[in-house]
Every structure is written in structure tokens, then in C-alpha cells.
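What follows is part of the complex, with its chains left where they were.
In order of appearance the chains are A and B, and numbering begins at 1 in each one.
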């Protein structure tokens, strides 16, 4: 598979099948490409914290998931090393959040990705920056490996 | 209530009663004090990501929860502004994680808290730094407010 877009989609499909965390939180991978991903999630009652707004950890989890699908789109296992997030406005029960990841730089095994989280009105909820590191392994079985 | 330790515990109790996110993820607030908190969580199947390890977003959520209980221990509603996390080792299915938050500085309405996440063997899983901002409101009903 040499088409980068097809490869990104195949990686996302393989990852999502085993991504029980993303599944359990009701996330949907709306789109993926080489170094990009958009993931959505609706805020339900189990995501509300003691201040009656969405738990920041779950907003982070959404952004981190978009980051993961963007940086794993090249069929090389890639993990998060360091992430930072700025919370700009609260997310509320029933909000539909969307996290859009873009690659800012990728050099060798290290990458930086920027993820913007917005709500259904387009208001900015959070800005996230993730630093990735490629490690050993591939996401897809190699072609012709099993016969 | 003027004893800082009692106040911290009352704030934590009031917050946790409505903290559906922490409850749903099986977190326990093990200890809380003025500017400190320890929160634990066991990694179960719904927390596993596409690389077969604990989703970084849920490790963040644990640390962020310890941060929240530490910075809300003064009965003033306080929210996260900016957080960063470094992932040092993977957490695995069945691991018991503990997040310990300490206050690094608190000046006026702005605070910095450091949270260390370790597993059942004491190995360091993640280092988290949170920046807090106190906003309007109290966590506990004022004494004598309701007749």
C-alpha cells in the first residue's frame, strides 16, 4: 500500500478496532490523512466533573486521540512523549466536540502536532500540542507476510 | 469551618459527590489536604488504546483529578488553565495507578501544582504540571446560609 491517504485510513481502522478507550468514550474518527485526523465526541453525564462541566481530562483524551491517529498515519508505531493543553472555555453536557489535528513538524522519529478542540458552535474549547516519538513496530501486518 | 485540613476534606467530599467522570473511571480520592491530594485508579479494559496500553488521555485524567482536588481544597472554585504531561513509561491492563499532587506555588488566584503518577511497583508513569486559576464561587454552602 503506497498511497499515503489509503495508508493513513488503513492505520486508523486497525488502531480503532482495538482502541477500547476511544470506543468506550463514544469517539468517532471522522477523517484521517498523512499527519492529520479529526475525532469527535459528545459530552454525556459520565464526563461531568465536580464543577458541573466536562472533566478536563476527557477534553484532553479527545485531543490526545486525534493526535494519536494523526501521528500513527504512516504505519509506524508512534507514542506521545509530552503534551500540553490550554483550556479556553468550558465544555458542557450535550456539547459535540471536535478535535482537529495537524502536523507541525516531523523530523526523523520526533514530531509535533497541534490539535484544536471546538464545540458545535465553532467556539474554541482547548488548544493542545503533542510531541510524538516513533518506536519499533508497524500497525498493519506486512503485505505477503502470512501465506 | 476554619481548620484547613477539615476544610480540604469537606471540599473533596462535596466535589466527589458530583464528579461523575472520576466516579465512572473508578477513581478513589485516597487523601486530600490544603494544596495536596492523592487519587488512585486501576487500569481496566475500557482504558486500553490501539497500542494495547493505557490511553494517555486517561493517565492525564487521573493526574488532572488529583490536581483538581488539590487546588480546590480552600473552598474557592478553581479551574485548570494550562497543563502539561510527560509520559515516561506505559501503564498496562490491571495496573494500579496513584497520582500525588503537591502545590508548588499559589499567589493570588494563580497556582502551580506538580503531580506524579506511579504504578503499584512505584515506577514513574507520568509527570504532570498544572496551572490553576481561582474563579467566582465556593464549593461548600456557607454556614447558616440555609434555614
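What we mean here is this: a contact is a pair of C-beta atoms (placed from the backbone, for glycine too) under 8 Å apart; a residue touches a chain by one contact, two chains touch by 3 or more.
Note that the structure is a prediction, hence the values are computed from the model and not measured.
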item	value
Assembly size in copies, with 2 chains present	4
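Basically, only the chains that are shown with their structure count from here on.
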item	value
Chain A and chain B, separation of their C-alpha mean positions in angstrom	23
Residues of chain A defined as touching chain B within the complex	14-22, 24, 45-52, 54-58, 60-65, 68, 72, 77, 79-87, 90, 139
